[in-house]
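Every protein chain but one is kept in place in this view of the complex.
Here the chain labels run A and B in written order, and each chain numbers its own residues starting at 1.
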Amino acid sequence: MRRRAFLVTGIVLVAVVLAVALLSLFWTPFPAADTTGGRLEGPGAHHLLGTDKLGRDLLTRLMIGARIAVAVGAGAVALGALLGGAAGLLAAFANRWLDDSLAALLDILIAFPTLLLAMLVVAARGASLASAIVAIGLAMSAIVARLTRVLAKRVLAMDYVTAARTSGVSWPRIVWAHVLPNIWPTLAVNLALQFGLAVLAEASLSYLGLGPPPPNASWGRLLQEAQSTVLTAPVGAIAPGVLLVVLVVGVNLLADGLRDVADPTRRRHR
Amino acid sequence: MILEARDVGFRYADGAPVLSGVSFGVTPGRSVALVGESAAGKTTLLRLLLGLRRPTSGVVLFQGQPLPTGHRAARPFRRHVQTVFQDPYSSLDPRQKVSRIVAEPLRALGFTDHGSRVAAALDAVGLPADTADRYPHEFSGGQRQRIAIARAIAVEPTVLLADEPVSALDVTTKVRVIDLLAELRATRGLTLVMVSHDLAAVASLCDDTVVLERGRVVEQGPTSEVLGGPRDPYTQRLIASIPRLPR
Partner (left out) sequence: MSLLSVSDLSILLKSGEGQPIVDRISFALEPGQRLGLIGESGSGKSLTTLAVTGLLPPGLRATGSVLLDGTQVIGARDRTLDRVRGHAAAVVFQEPSTALDPLMRLGKQIAEPLRRHRGLRGAALRSAVAAALDEVALPTRVAGAYPHEVSGGQRQRAAIAMALACRPKLLIADEPTTALDVTVQAEVLALLDRLAAAHDMALLFVSHDLAVIGKVTDEVLVLSQGRAVRTGPLAEVLSNPGDDYTRSLVASARRLDAALDLTPEVSDDSRGA
């Protein structure tokens, strides 16, 4: 029952952030670029959570930030999972020469600093939300690929895969029926972790001016901006921090919960 | 000969030969043991017989024809030859229900009546019908091995290639699975090729025995002669090493 409670908590936390992100597409208390508020107002009736240094409504900025966080996290994970998953599976099936080359390439990619990669992407495409997603997704795909390769190799060495081969099951079918279901639980938990890291990585990119351009600010940038005024206007730092934690924890609980629900060996012992 | 190895050799690109000059034949309905210790090349030989690898020299024949290459061409061969593995934990996908596990060869080899064939196979290995709806981890090692055997016989093959099928089992379970294999052989006319280091299991199940040492056949013939009156020094040492119950 406790596992179920974790899963439900995860669903609720993620759903709340998702709902706020969706809502921000249609409605925010103030327009994003509205600077009519006073500087660093505290929470009040007009500005529910107060304003920032430029007099922008904090709640509005947080709502838009939710949209960016979800987009970056989901986009980067989707890109990383597709690209990395495909490369990892390829490496797992490859002959030794190709496998070694792919493994070396992945090691180089992983050693390559994400920020440097991001700068290259931004230099090529300009600073935007999409650039941030592509940069973070690319960096993530190397990590996902390496994990996928190891996990898939382990499954391919199992006798049930040999049994499938001796029954004439095709390789694509083996991947679909045996490899993916057996690597997915570990992969999913890792992807959830990567989701949180992606949201945090975006914050660093924004700080360096490589993220989505103003006035749309991510939670990471809100945190950075609130750094200097944390003593006079603590809400500006606390609110995005709390939301960041809520999202990351929510996604991880959700991934753990889904893994347990999908695993027949765990289901019985609940 | 239903299955035959003719002067089969195998070596990895960068290594010493694993098998060299291995020749033996399996007559339909007979049971043959490939006996040896670690590094004898038993597992490699089994993979060659299954067409999972090609020999680097010599040829493996099924019904007088070289094993087909290619996924599609191999299908008739796959229909005839099925496998049972040593480790009943690694041989069943933990995420599939037993019904799906046993149906896998049926689906892959183009059978249509999955449900009834799965039920018949489970019944033939002495498992209750409700086994189909459960997952492998709910079963003991012996029951899992029965599930693996059910999967192998579901397509009604003519040859069963078994890789140490009883070696991982407890003594009492081992005897029961040996009985099951013997019964399946008798009732279905199955040809059994068994790779094993367990000479008691070999003596219980196999008409003929081929002894391998370091990739070479050192002795072969009827089991009663090879194990009862070994001529090769290695076979003699192997048999003398088996711990026996005190008289």
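Here, a contact is a pair of C-beta atoms (placed from the backbone, for glycine too) under 8 Å apart; a residue touches a chain by one contact, two chains touch by 3 or more.
Since this is a predicted model, take the numbers as computed values, not measurements.
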item: Touching partners, among the displayed chains, of the absent chain; value: B
item: Hidden partner chain, touching residue among B:Asp87, B:Glu156 or B:Glu225; value: B:Glu225
item: Residue in contact with the excluded chain [from B:Met1, B:Ala120 or B:Val175]; value: B:Val175
item: Those residues of subunit B which, in the complete complex, touch the missing chain; value: 37-38, 141, 170-175, 197, 199-201, 203-204, 217-229, 231-232, 237-246
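To be clear about the criterion, only the chains that are shown with their structure count from here on.
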item: Distance between the centres, which are taken as Cα means, of subunit B and subunit A, whole angstrom; value: 47
item: Contact set on subunit B toward subunit A in their complex; value: 50, 52, 71, 74-75, 78-79, 81-83, 85-87, 90-97, 101, 104-105, 108-109, 135, 137-138, 148, 151, 155, 161
item: Subunit B-facing residues of subunit A, complex; value: 158-160, 162-170, 173, 177-178, 181-182, 263-265, 268
